[in-house]
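Pasting in a structure now, in structure tokens, and then I'll have a few things to ask.
Missing here: one protein chain of the complex. Every other protein chain is in place.
As written, the chain order gives the labels A and B, with residue 1 at the start of each chain.
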Amino acid sequence: MRLLIAAPTLLLGAIGLVAEAGTANHVVHACKSTSACRTHEVFVPAGVYVPFFKTGTETRSVPVDPICLSATTVTHEEFLGFVRDHPAWRKSRIKKLYAESSYLTDWQDDLTPRPEILSQPVTFVSWFAAGAYCKAAGGRLPTVAEWERFAGGSAPANKPGATADDPAGTGNSPFAFAMGRSAPELANTALAFPGVWEWTSNFNSAMVSGRIGTSAGANSSQFCGDGIRAVDPSNYGAFLRYSFRSSLRANFALKNLGFRCVREVS
Amino acid sequence: MIRARKGVAFLAAVTMMTEVGSEPTERSVYQLDSTWVQDNGRKLRLGALEGDMQLLALIYTTCTGACPVTVKSLQMFSRNMPADIQGRIRFLLVTVDPEHDTLAILREYRREMKLDRSWKLLRGSPEDVRELAAVLGFNYEQIESGQFAHSNLVTVLDRRGEIVHQQNDFASDTATVVEAIRQQGSPTPQ
Partner (left out) sequence: MKQFVLFAVAAFGFLSTAQAGFPDASAALGTTRASAEFDEIRGEERAVVTSAPFVPPPLNRRHATKVLLDVEVKEHTKVLADGVTYTYWTFGDDAPGQFIRVREGDLVQTKISNHPDNSVAHNIDFHSATGPGGGGEASFVAPGHSATFTWRAMRAGLYLYHCVAAPAGLHLANGMYGLILVEPKQGMPKVDKEFFIVQGEFYTNGAYGERGNQQFDMSKAVREQPEYVVFNGRVGALMGENALRMKAGESVRLYLGNAGPALMSSFHIVGEIFDDVYGEGGTKVNQHNVQTTVVPVGGSAMVDFVMDVPGAYQFVDHSMFRAFNKGAMGAIEVEGPVRPEIFSGRQSQEIFNPGTRLQRVAAVTTSAAPAPKPAQQVASSADSAIHAQGKEVYEKICTVCHQSDGRGMAGVFPPLAKSDYLMHDSERAIRVLLEGLQGPITVNGQTFNGVMPNFSLSDAEIAAVLSYVRTNFGNSGAPVAAVDVQRVRALLAKAGSEPKDRTASDRR
């Protein structure tokens, strides 16, 4: 009995996401958009982003357009291809404005990532470098709104470290849950989170937990004030994400910070 | 209390200045590959600002809180600058709300705020504004139409476009700014 009910739901899900032919209008629409995405991309349908911090007492909601999203973060190998074609982004040539000295620090030289890390997410990349990569690939970095929408799926309240693949939450980061988790409707796609933080195009938007550059208008977001302004004060994963993003500068190149690109659906 | 604060701020300023080191051009904000339009309609690339020190603030014209205070205090500073740094500083305002702040609105803002010719008002694409803000460490987010949560940061750029001093709440401590400007020496060697 249960199977009978579940089957059509699964089927519908498959149509929406894998682009089977369909007749209903919304399915046709999704189908068109989906086919616009490339092999290693996941189609993220239009949706709504609820910023983690309220404005005054109001919970905001921001419409988010559909996008094609890289299923996983950019690897060393892929980034190597990029710097081959764009010498200005090689570690010996990059301008100090665009990256701090730790840029690609785990590469032996301009064109030599260690072989054993080739397929791993590239990290030690600055916001500028990540943005340039995406631009060269015909896309851009996701916005905070987009990223939070597709990757901000929340963890079970009592086990924030747990994921579907890793029920005990004992992954390479004890707080991997904060580093990305598929939105429910993308749960059955190829979308993957390898346990690194990810750059967003407007990482320097929300203001959390103090750093130079917070205004009088943003004071309520400081520290404990964050809890009062948060949509869900018990969503510690979101706190960690917003806090981490607000600790960044555009030239930072960190060990656990990578990126993926999105392309707008034409 | 006040003195303590100033002391610490001064230390911070000195630290920042020593960090900005030997290879100036590599750190220049003027490397950004963006084109801006001034309120008078003329195009501007940041590199054209080379030669003068700039006091730079990001604002938007419908801002009712921090921005007018910042602009007014910058203006007051420009009128009361110590003689030795007078004429060495230009002022640069960049709108973070280019969608609303058209050139006409920026011109109106200039009139309203009585900003003289030492001030440039710039408008750019949303992406270019985001990039400039990222370089400066200025955070902002549109909350609703005409409303932003934003930093309250004033940046001093030296003649080559390097960040030599940054300060929140400009009005609270202009002496540190003066000191930072003096540290840059005079435009022509004496």
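Here is the rule we go by: a contact is a pair of C-beta atoms (placed from the backbone, for glycine too) under 8 Å apart; a residue touches a chain by one contact, two chains touch by 3 or more.
What you are looking at is a predicted structure, and each value in this text was computed from that prediction instead of being measured.
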The one of B:F77, B:F91, B:W119 or B:Y140 in touch with the missing chain is B:F77
Could you tell which one of A:W89, A:F128 or A:F244 touches the chain left off the display? A:F244
Positions on chain A where the hidden chain makes contact: 102, 157-162, 168-170, 173-175, 178-179, 197, 208-212, 214, 222-224, 226-227, 234, 236, 239-240, 242-244, 246-249, 252-257
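Following the convention adopted for this analysis, only the chains that are shown with their structure count from here on.
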Touching residues (chain side chain A, partner chain B) in the complex: 51, 55, 60, 95-98, 127, 201-207, 211-218, 221, 246, 249-251
List the residues on chain B that touch chain A in their complex, please. 23, 26-29, 31-32, 65-66, 130-131, 133-135, 137-141, 143-144, 147, 149-153, 166, 168-169
